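Then we have chain A:
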Amino acid sequence: MRNFKRAIAVTLVCVLCAGIIFTGIAEFYFSNSYYYYQDSETRKNFAGKIDFLICGSSHGLRAFSPEILDKELGCFSYNISGALMTMQGRYTLFEKEIERNPVETVVIEVSFNALSRNRTKEGAEGDLYILARLDNMAERLQYFLSAMKLSEYDRVLYDTTNRGIQCIEWMFDRRKQVDTTITKGYNRPQGTLDCTTSADSYGKNFHRTKFSETVDDYNTGYLNRIIDICKEKNVRLIFVVTPIASRYESQHSNTDTVMAKVREMAANAGAEFYDFNLLKGKDDIFPADTAYYDDSHLSESGAETFNREFARVISAAKNGENTDEMFYSSYLDAQQYYNCIK
Partner candidate 1 sequence: MEELLEILEEINPDIDYETATALIDGKMLDSFSIVSLVTEISDAFDIEISPKYLVPENFNSVQAMMKMIETIQDEE
Partner candidate 2 sequence: MSITSVTFILFLLVTVVLYYLIPGKYRWLVLLASSMFFYMMSGVSNGIYILITALSTFGSAIFMQKIADSQKLYFKENKESLTREDKAKIKKKNNSKRKTLLILTLILNFGILCVFKYSHFALEQFNNAISLFGAQPIEDTMKFIIPLGISFYTFQSMGYLADVYWNKISAEKNFLRLLLFVSFFPQITQGPISSFEQLGKELFDVHEFSYKNYSWGIQRMMWGFFKKMVIADTLSPWVYDVFENYAQYSGITTLIGAFMYSVLIYADFSGYMDIVCGFCEVLGIKLTENFDRPYFSKSIAEYWRRWHISLGVWFKAYIYYPIAVSGWNKKLGKFSQKKLGKTFGKTVPASVALVVVWLTTGLWHGASMAYVAWGGVNGLFIILSLWLEPLYDKCKSKLKIRENATWFRAFQTIRTFILVTFIKVLPEVGTLSEGFGLWKNIFTSKIIPDSWQTLLPFIDNIYDDHSLRTINVVIFGTMLIFITSMIQRKQPIRQFLGKFPLIVKIAVFLVMFFLIVYFGIPASGNAGGFMYAQF
């Protein structure tokens, strides 16, 4: 028995020491805002002011710039989108912000994989970012326990430690921090990708593959919860699909089928739905060689244009104009007017 007690005692001491060290390192990570997504302080300070909320994944993160939208629409907007954000992450941040702000408009960015994305396959990265966006340890612990799988615990430990150490280093090396009070959730991408293609390549790849048509309950579950809160608060709900490179979209033969499901959700929610891939003149407005950062995300200049287009469309809709004329009715139609071949 004495052996055993000694073993337990020494083990506890080791675990305690390790716990203290790693918690200390994590504290440097969570209590700083060196990373663009560590905006909990900013959002706290804006509480009570936000009337326009944008909620999406990385597509939304790159597309919606509250700086521009505020000017165009005369609102006070915030973009809580995040890279690889899971639906649970979206819901968690959304619920917090809508509770403490007089939100009148909610924009939900959806893309071709919004409903099919599988948390198990995609892994923990998106949820890791959420952990750093929450306000305090209690919230983080709660989210950690509910979102992370047992097999991912080591990854969470590593990620927190890695970023914590990075933050400790940045304390001594003045890094240019992103001013989240100005960007308000938008993250400007570095660089542009020329998304034009040759006629040969375009023809070869046309409709050669499909997007996944799975509808994962995890995704629809959380999305519906967001919709329910919006209905309850009687906000203006807008579903938006951000532009992706035409050369990339045209490779897939079933985009209409996949987006139909999202349209259906929007219709059932009584929400507006705008798919900017169907925007008439899309490839003139978002030129394939300058508007994109990669095949499915907008570049800085592309985002600038997008925000203005988006503002124009939803203002027109608000004024009672018929916005249907601005868009093609299907991808099959729109593809005829794609102009990404050089």
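Candidates were picked such that all candidates are chains of the complex that A comes from, given by their letters.
Assorted remarks:
In the analysis below, a contact is a pair of C-beta atoms (placed from the backbone, for glycine too) under 8 Å apart; a residue touches a chain by one contact, two chains touch by 3 or more; residues count from 1.
This is a predicted model, so every value here is computed, not measured.
Picking from 1 or 2, the partner of chain A by touch in this complex is candidate 2.
Against candidate 2, the residues of chain A that register as touching in their complex are 3-4, 6-7, 10, 13-14, 17-18, 21-22, 35-37, 58, 83-84, 123-125, 129, 150-155, 157-159, 161-162, 165, 187, 190.
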